[in-house]
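With one protein chain removed, the remaining protein chains of the complex are shown where they sit.
Lettered A, B and C in written order, each chain numbered from 1.
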Amino acid sequence: MEIPYTISTRPDTGLWNAKIGIWLFLASEVMLFGGLFSAYIFLRLDAQPGEWPHGLLNVPVGTMNTAILIMSSVTVVLAWAALKMRRYNAYWWYMLATIMCGVIFLFVKLYYEWPQKFEHYGVFLKPSALEKYEQYLGNNRRTEKGMEPRIEISGHLHNPEAIKDPSIKEYEIGLDPVFVDPNNPTNDRPHFLYVPPTDHIAKIEKEDVERIDSFGPWHSAYFASYFTITGLHGAHVLAGVLVFIYMWLPVSKKLYQRNPEHLANRVEVCGLFWHFVDLVWIFVFPLFYLL
Amino acid sequence: MNNPPDISQDPAEHEEYAHNVQKHVRGYLTVGALLLAFTGITVALSYVDFGTRKANIGVAMLVATLKAGLVAAIFMHLAAEKRLIYRVLIFTGLFVLALFWLTFLAWYNPVVR
Amino acid sequence: MSSLALINEFLGQPPNASEHGYQIDHILEFAHWFMGALFFGWSAFFVFVLIRFRRSRQPKADHAGVRSGISTHLEFSVVLIEAVLLIGFAIPLWAKRVNEFPPTQDAILVHVVGQQFNWTFHMPGPDGQFGRREIDLVTNSNPLGIDPNDPAGKDDIVVLGELHVPVNRPVIIELSSKDVIHNFCLPHMRIAADAIPGSLIPMWFKPIKAGNYEVVCGQLCGLGHYGMKGMVVVDEPAEYQTWLKERAELAGTQNAPSAAPAPGQQPPGGAPKTENPAEQPQNKPAAPPTSPSPGG
Partner (left out) sequence: MDASTSLPAAAGHHHPHTHAGEHEHHELGWWRKYIFSTDHKVIGIQYGLCGLVFLFFGFSLMMIMRWQLAYPGQALPVIGKWLPYFFGPNTMPDGKMTPEFYNSLGAMHGTIMIFLGVVPVAFAAFGNFVVPLQIGAPDMTFPKVNAASFWAFGVGGVIMLTSFFVPGGAAKGGWTSYVPLSDIADKGPGFHPFLNGQTLWLVGFIFLITSSLLGAVNFITTIIQLRAKGLTWMRLPFFVWAQFVTAFLLLLAFPPLEAAIVMQLMDRTAATSFFLPAGMIVNGAPLHISGGGSPILWQHLFWFLGHPEVYVLILPAFGIVAEILANNSRKPLWGYKSLVFSVLVIGFLSFIVWAHHMWLTGMGSTVSAFFQTTTLLISIPSVIILSAFFISLWGGSIRFTVPMLWATAFLPMFGIGGLTGIPLAFNSADLYLHDTYYIIAHFHYIVAPGTIFGLFAGIYYWFPKATGRTMNEFWGKVHFWPSLICMNVIFLPMFLQGMLGMHRRWYDGGQGWTLSGEHIWGLTGFQWNTPISWAAWIMGLAQIPFIINFFWSIKHGKKVNDNPWEATTLEWTAPSPPPHGNFVITPVAYRGPYEYSLPGREKDFTMQNEPVEPAERSRRAAEPALAH
């Protein structure tokens, strides 16, 4: 038994089956990420002043990853076009390039960006203690200029044992540069390049601390959405890479020899998915890295 | 930009068809370059102060929408797709907007004394 | 007025005890009349058709069937009635509930805090000022964490489980919760609202009949949900004053005797997160220093 319109198009719709299928699937993906982004909006609107961090992510790396995804989007259409022109070799190379792009993207995410977060700590101060640490926060000037107050001091935790050990009375934080010179207006906007914590150590008494957390999902609504959305996006990238690897392996050659158009259709369908993943990233990048 | 027409089994026709796709390839490359440029622009604009954070978010989202539009229109061939797919996407778009808009409205309009 | 609510009474709705309740009952009543008319109209038609057009009576069907546009008229009248109910009654009624709160000085103002599984009532006392609440100060004897150093809190009245209010004076309740979502429902007063942690939801009503009224928790809140009972006692003004005096004497110690102990009741503790959603972070009641979360 043969199912009609798997390769050729149905005259009255002008489409083959998988093309409709993938677009329907993408429509549901739009709703999925729509749900996540509406949660993002909701949480961000709800955030108390000072609770939504800015400029904590590594912009150059994020920009690079954005560029990588864009390039992979180009290579994947080129791969498809190559198939349409019946140039299997070109297809093979473009596909390989796409896969490499996806792998690099994931690698950067999993082995560079995420781990970096877990080593960074934020100390939330009790409202009553904000005055005391004014030298690090610079809230007087900020209030004057109508900016949100800072309620958190962040950097490298030099005595991690303090978290567990009640006999240690203070945290030693190797400050992020912003807090070393809080009143310098150039520090008001996020730095472009990643600036590692300084060796300026601030001592913060536990008495004054509301809570201390590393920059994991538990840190704040911001990091919770960052990890969830980029995690889910990463899972999509991974899925795409796996499918592309399958279509790049020798089995694809067999299909190509039997029916090149069938392979081209499959690449088109998976390409559509890949472009969508790229498209999501286009929104994720500015929302989390830049703003 | 048009979706390349369907391929024919006839080798002579195929020659012409391949040529057609070749023309599209240049378009894809241009769009890729444009997207990269826009990425740069987004980053640059985020260091410009547009007054309020809301304004900055607005500008960035505008550029992002533009980029997304390019990807959708050219790479995903939405510029010349069949009506059926437009219909599905229009409704999907409406429903996401409803989700955004109505949850926002509910947040914005609570009972206050 | 109440005699108009025939169907509601027929279906067992208890008598109303608040000023606005009649309006709620009326819209419910109209809706029931409307539903009843549709139901009996269609049922009559339906039964008739089933009998008249059964196969033994009507061996051959008529291909075309009904040719008149009668159903369009019917559907149009349904739209019309619904529109009248909606625009004429429902929307204005809700607007009155949520936009036209009575002026504070005329009303009894109470903060109600839900927790698993009872209600705590917080009244400002003679000075009309609520004392500051701080999460760190919550103890068994200070279930809301009222700051003992705040002068405004000295005369505050905190009661567990049972609230007294005078008859014929509007009551404004501001609802919040310490743990999960509850729902403060007073069936006899025809009023209810969710108690949601992290937010403050105001509601109001004006009791017009003295008596004891059960407060139902109308939102699943855990194993003791079914027994999360409160009581609102509507007193004559004189009795209310006596009660108030009694409570005021206890104030300061803030020892709240518990009313009907709820099943699975937990030791009281804690204050709602934020008194006022728009508050500045300085006043934000804060979680105490924590050990870091997993991974930290």
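Criterion: a contact is a pair of C-beta atoms (placed from the backbone, for glycine too) under 8 Å apart; a residue touches a chain by one contact, two chains touch by 3 or more.
Predicted, not measured: the structure shown is a model, and the values here were computed from it.
*Asks:* Quick check: which displayed chains does the absent chain contact?
*Replies:* Those shown chains that the absent chain touches are A, B, C.
*Asks:* For a quick check of understanding: of A:59, A:79, A:95 or A:221, which residue touches the chain that isn't displayed?
*Replies:* A:221
*Asks:* Per the definition of touch given earlier, which of C:111, C:132, C:164 or C:190 contacts the omitted chain?
*Replies:* Missing-chain contact among the listed residues: C:190.
*Asks:* Which one, C:167, C:180, C:208 or C:248, makes contact with the chain that was left out?
*Replies:* Of all options in C:167, C:180, C:208 or C:248, contact with the hidden chain holds for C:180.
*Asks:* Residue by residue, what part of chain B touches the chain that was omitted?
*Replies:* Against the left-out chain, chain B lists 84, 91-92, 95, 98-99, 102-103, 105-107, 109-112.
*Asks:* May I ask you to list the residues on chain A that touch the chain which is not drawn?
*Replies:* Interface residues of chain A facing the absent chain: 1-6, 10, 13, 15-18, 20-21, 24-25, 27-29, 31-36, 38-39, 42-43, 46-48, 51, 211, 213, 216-221, 223-225, 227-228, 232, 255, 258, 262.
*Asks:* Touching the absent chain: which residues on chain C qualify?
*Replies:* Those residues of chain C that touch the unshown chain are 8, 11-14, 23-25, 27-28, 31-32, 34-35, 38-39, 42-43, 45-46, 49-50, 53-55, 58-67, 71, 74-75, 78-79, 82-83, 85-86, 89-91, 93-95, 97-99, 115-116, 135, 138, 140, 178-181, 183, 185, 187-188, 190-194, 196-199, 201, 214, 216-227, 229, 263-264, 266-274, 284-288, 290-291, 293-295.
Just so it is clear, only the chains that are shown with their structure count from here on.
*Asks:* Round to the nearest whole Å and give the separation of the Cα centres of chain B and chain C.
*Replies:* 47
*Asks:* How many angstrom lie between the CA centroids of chain A and chain C, rounded to a whole number?
*Replies:* For chain A versus chain C, the centre distance works out to 43 Å.
*Asks:* Could you tell me which residues belong to chain A and also touch two or more other chains?
*Replies:* none
*Asks:* Going by the contact rule at the top, pick out the chain C residues touching chain B in the complex.
*Replies:* Listed in rising order, the residues of chain C that touch chain B are 98, 101, 172, 174, 193, 199, 201-203, 277.
*Asks:* Residues of chain B touching chain A in their complex?
*Replies:* Contact set of chain B toward chain A: 4, 6-7, 14, 17-18, 21-22, 24-25, 28-29, 31-32, 35-36, 39-40, 42-43, 46-47, 49, 53, 56-57, 60-61, 63-64, 67-68, 71-72, 75-76, 82, 84-85, 88-89, 92-93, 95-96, 99-100, 103-104, 107.
*Asks:* So in the complex, the part of chain A that touches chain B is made up of which residues?
*Replies:* So the residues of chain A in touch with chain B come to 9, 13-15, 19-20, 23-24, 27, 30-31, 34-35, 37-38, 41-42, 45-46, 59, 63, 66-67, 70-71, 73-74, 77-78, 81, 84-86, 189-190, 192, 261, 264, 271-272, 275-276, 278-279, 282-283, 285-287, 290-291.
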